[in-house]
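Only one protein chain is missing from this complex, and each of the others stays in its spot.
The block that comes next holds subunit A.
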Amino acid sequence: MVTTLPDARLARRIAEQVPDPELPMLTLADLGVLREVRVGDDGTVVAELTPTYSGCPAMAEMRADVAARLRDAGFDRVEIVTRLDPPWSSDWITPEGRRKLTEHGIAPPGPAPHRAAGPVPLVLSPTRRTVHCPRCGSADTEETSRFAATSCKALWRCRACREPFEYVKEI
C-alpha cells in the first residue's frame, strides 16, 4: 500500500475559500487572514491564521470553519495555528477583496500608515482622507463615526448620494 502526503495546494485552495464570518463577501484569503498552508512530515495539514485585531471575536469561528472545511474535503489530520508575527495589516486585503467590498457597499481601506521607529506621533490637526462612496463613486464623503459594528470598520456618509456606508479602516 502506498501512502501519499496530502496535497498542500489542494488544502490551500479549500482553506482559501472559507468566508469571513463578519464580512462574508470576503474569503479568509481575500482578507489576508489566511497565511501559510503546509503539510507536516506526519501528513498533518497546518493552516496559519493571523488575527485582524487582538480582540477579534471571530477568530474562534474562523479556526473552526477552516478545520471543518478541510476535514470535509477529506483531510483527516488538520491543525489550525495562530500566527501573530507580523501583525495583520489592512494592506493584506487583496485587490479581489477590495473589489468585492466595494461591490457590497463597503469602501476598501487606503494604504496603512507607515510607522517609523521611535514614539508614535499624535496628530491633532484634521487629517484629510479621500474616501470614495462605494455606491456612487463621489469623493464628497465624510466620517460619521470612527468606530462601527466591527473593530475593522468606520461609519461614513456620502454627501452626493446621501447614502451612509461602512469603510474598512487602515491599520
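One rule holds for everything that comes next: a residue touches a chain if its C-beta (ideal position, glycine included) is under 8 Å from a C-beta of that chain, and two chains touch if they have at least 3 such contacts; residues count from 1.
Following the convention adopted for this analysis, contacts and distances are computed from a predicted model.
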{"item": "Among \"Oxidoreductase\", \"Cytochrome bc1 complex cytochrome c subunit\", \"Nucleoid-associated protein\" or \"1,2-phenylacetyl-CoA epoxidase subunit PaaC\", the UniProt name of the subunit that does not appear here", "value": "\"1,2-phenylacetyl-CoA epoxidase subunit PaaC\""}
{"item": "Hidden partner chain, touching residue among A:L5, A:A68 or A:A160", "value": "A:A68"}
{"item": "Candidate in contact with the missing chain, chosen from A:R99, A:R129 or A:R146", "value": "A:R146"}
{"item": "Residues belonging to subunit A that touch the chain removed from view", "value": "21, 46, 48, 51, 53-57, 59-61, 63-65, 67-68, 71-72, 79-88, 115, 119-120, 122-124, 144-149, 151, 155, 171"}
